[in-house]
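Only one protein chain is missing; all other protein chains are in place.
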Amino acid sequence: MDTSFFLAWIKEAASAVQAERDHLTQLDAAIGDADHGANLDRGFAAVRQTLADTPPQTPGGVLVQAGSALIRKVGGASGPLYGTAFRQMGRALGDAPEITPADLVTALEAAQEGVQKLGGAAEGDKTLVDAFAPAVRALAQAVRDGAKLEDALETATAAAQEGAQATVPLQARKGRASYLGPRSVGHEDPGAASTALIFAALRRAAGQA
Amino acid sequence: MDTSFFLAWIKEAASAVQAERDHLTQLDAAIGDADHGANLDRGFAAVRQTLADTPPQTPGGVLVQAGSALIRKVGGASGPLYGTAFRQMGRALGDAPEITPADLVTALEAAQEGVQKLGGAAEGDKTLVDAFAPAVRALAQAVRDGAKLEDALETATAAAQEGAQATVPLQARKGRASYLGPRSVGHEDPGAASTALIFAALRRAAGQA
Amino acid sequence: MKKLINSVDAIVTDTLRGVAAAHPSLRVDFENRVIYRRNAPHQGKVGLVSGGGAGHEPLHGGFVGYGMLDAACPGEVFTSPVPDQMIEASKGVDGGAGVLHIVKNYTGDVLNFEMAAELCADEGIEVASVLVNDDVAVQDSLYTAGRRGTGATLFVEKIAGALAETGAPLAEVARLAQEVNERSRSFGVALSAGTVPAAGKPTFDLSDTEIELGIGIHGEPGRTRTTHREAREIARLAMDAVNDDVPLSGDTLVLLNGMGGTPLLELYIMYGEVAAYLEEKGARAVRCLVGNYVTSLDMQGFSVSVCRLTDELTRLWDAPVETPGLRWAADRPHG
Partner (left out) sequence: MKKLINSVDAIVTDTLRGVAAAHPSLRVDFENRVIYRRNAPHQGKVGLVSGGGAGHEPLHGGFVGYGMLDAACPGEVFTSPVPDQMIEASKGVDGGAGVLHIVKNYTGDVLNFEMAAELCADEGIEVASVLVNDDVAVQDSLYTAGRRGTGATLFVEKIAGALAETGAPLAEVARLAQEVNERSRSFGVALSAGTVPAAGKPTFDLSDTEIELGIGIHGEPGRTRTTHREAREIARLAMDAVNDDVPLSGDTLVLLNGMGGTPLLELYIMYGEVAAYLEEKGARAVRCLVGNYVTSLDMQGFSVSVCRLTDELTRLWDAPVETPGLRWAADRPHG
């Protein structure tokens, strides 16, 4: 995977967020404050802009720059969290020009660790971690098992989507939804839903490569 | 017509206003500020109270006291106008213990004059004058023609009701409805509607006597 | 209809209870329904009395205090108060220099204040009246009750109040109040009507794409209905109406007023547009207020009032004022 692969991922993610903007916002309206779609869409638009204005030369450069733009433009809880995720991934990749599936796993594990350290959420707290963590685990397993990249990412995406769906019956313990206590049960977490979109975008980027 | 006749009139008027309170308020909502029913109901409740607390001894006393209570309790445009109407009637009757139909006509003419002097409205301006004036004219004519009191009041009531209905196509030139300009057309004037109620109450009082 | 009330009949009494509890600088006469400055009357000072239906808060009760009104008489919701209240208030604020009645031009307010003024005269209280009629949405002709009094009422109360504090005589205070009114124009726009508690539903209905132009402060429908549009264009509609009546120029005082149900966020957006409009016309907003001052229950929308200033008016506007709804000091720290 080279720089253009990661640029393709960002582009796919940005399109997906834009397309699902209203859906994400409506999920957030149910148990949050109705801005998650608008937040991420604003953020990914800025990411696209900065990548177009000053195109980075390495995969790590793409991800750090994307993460910084998210931190700079999103605000809310998701801005620092997703921003940190992309930045940590990028930092883990250093300035390597070509990334192996194993590198990708390492980078995503770093991202997850960054998110959890910053936000303090564990799996089961009904946050984006509930989609992120199983996706990273599934990817790691598939790569260890020697699966083709596309297939590995297919598995990871499925795990993210299942993870997002599995937030429905949970009671939130982090973020804004936690204020609702038991009333947060019965709704999908918006951040988990957007994480699933981002993994699906990664899968599509691999399909194009 | 003696003191108890006028007490009966007030009681009938108060009941009618109470029963039609919401209707009057809805008429006022269309071209005014949605308080005419509440205003008059509050006023007539106070009138009943004062008449019960310190019962006047003459027809004129009943009407002056009623008018004063309306001025004191209603507020809005209708308070001073109806208050003046009743007070002028009462003053025209002096302290006579027994009132003839001709006296009643004179008193109502004084009332109409008081209302028009205070409010400056002519017939056709889409105000309570549009019900009041034809009612007084019809009563005067019927009395001149020697009609029975009940029949004369029947005629007057019909004229008030027709007058009120006839305000529907008019454009208001006085009061709050005038702010609407042409948009005041197509609605019955609330004050004209309440005037018709008050004449109908007078007719019923005569039926009981 | 959902309202934070105990009952429709208790609204005014319960509001007065809250006002009395919140503002030790005021004295509330519950029996007569009058809100006074705590130490009224002030000897030798012209007393300022205003009043009108409830539902326009902070007008008028919130403007009782140093540098503004001496007393306010609240009527029932959207219903002018009764003469007894005004007489009582006039007696209570007369410090020997007479009393100015500030009356918004509505038939009800005018008739009740007229009756009160007559009875005050009978009791030896000198009363002058000023009629506020700033709303350009209403044609001022023989065929209407004349223009309504809306946002400029605040200008009149503040500026005449400041002059009264200097010990100016009644005739002068009345003349100045009149001048403020003449120099002021207003126009209001609603996105939705308010709900009069006794009526239980909004006084008019607007669809999701309509707005009402030229509304008053009592939930009366406006003169025309048009399609909703962006803030800039709505500001232009309102300001054109004002400017067509009296061309805008020079230094102005602007009130960008919320009708009660509109967030301050949106009022600031509107103020930005209004300020830009004024500049375009070569005028300037050198003083302004942005917020809910002359409201209409929970109506959504705004009104804009513009007063063309003179040096005297600016000075009196800047003079200290200390009321629940408006307060500033002579020497306020800046920056």
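All chains are identified by letter, namely A, B and C, in their written order; residue positions are counted from 1 within each chain.
One rule holds in what follows: contacts are C-beta pairs under 8 Å (C-beta built on N, C-alpha and C of every residue); 3 or more make two chains touch, one makes a residue touch a chain.
Fair warning: this is a prediction, and the values are worked out from it, not measured in the lab.
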item	value
Chains on display which the left-out chain touches in the complete complex	A, C
Of C:Phe187, C:Phe204, C:Phe302 or C:Trp317, the residue in touch with the unshown chain	C:Phe302
Candidate in contact with the missing chain, chosen from C:Gly62, C:Gly146 or C:Gly214	C:Gly62
Candidates C:Glu230, C:Asp244 or C:Glu280 - the one touching the absent chain	C:Glu230
Residue among C:Ala198, C:Ala241 or C:Met270 touching the omitted chain	C:Met270
Contacts of chain A with the absent chain, listed as residue ranges	25-26, 29, 31-35, 37-39, 42, 71-81, 118-119, 171, 173-176, 178-181, 183
Those residues of chain C which, in the complete complex, touch the missing chain	1-7, 11, 14-15, 17-22, 25, 37-39, 54-55, 57-58, 62, 66-67, 77, 191-192, 194, 206, 208-209, 211, 228, 230-232, 234, 256, 260-273, 275-276, 285, 288, 290, 292, 295, 297-298, 300-302, 320, 322, 324, 327-335
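Following the convention adopted for this analysis, only the chains that are shown with their structure count from here on.
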item	value
Topology of the chain contact graph, where touching chains are joined (line, ring, star, complete, other)	other
Chain located farthest away, centre of chain A as origin (C-alpha)	B
Centroid distance [mean C-alpha coordinates] between chain B and chain A, Å	74
Geometric centre distance via CA averages, chain C-chain A, whole Å	54
Chain B and chain C: spacing of chain centres that average the CA atoms, whole Å	32
Set of chain A residues in contact with two or more other chains	none
Multi-chain contact residues (two or more partners), chain C	none
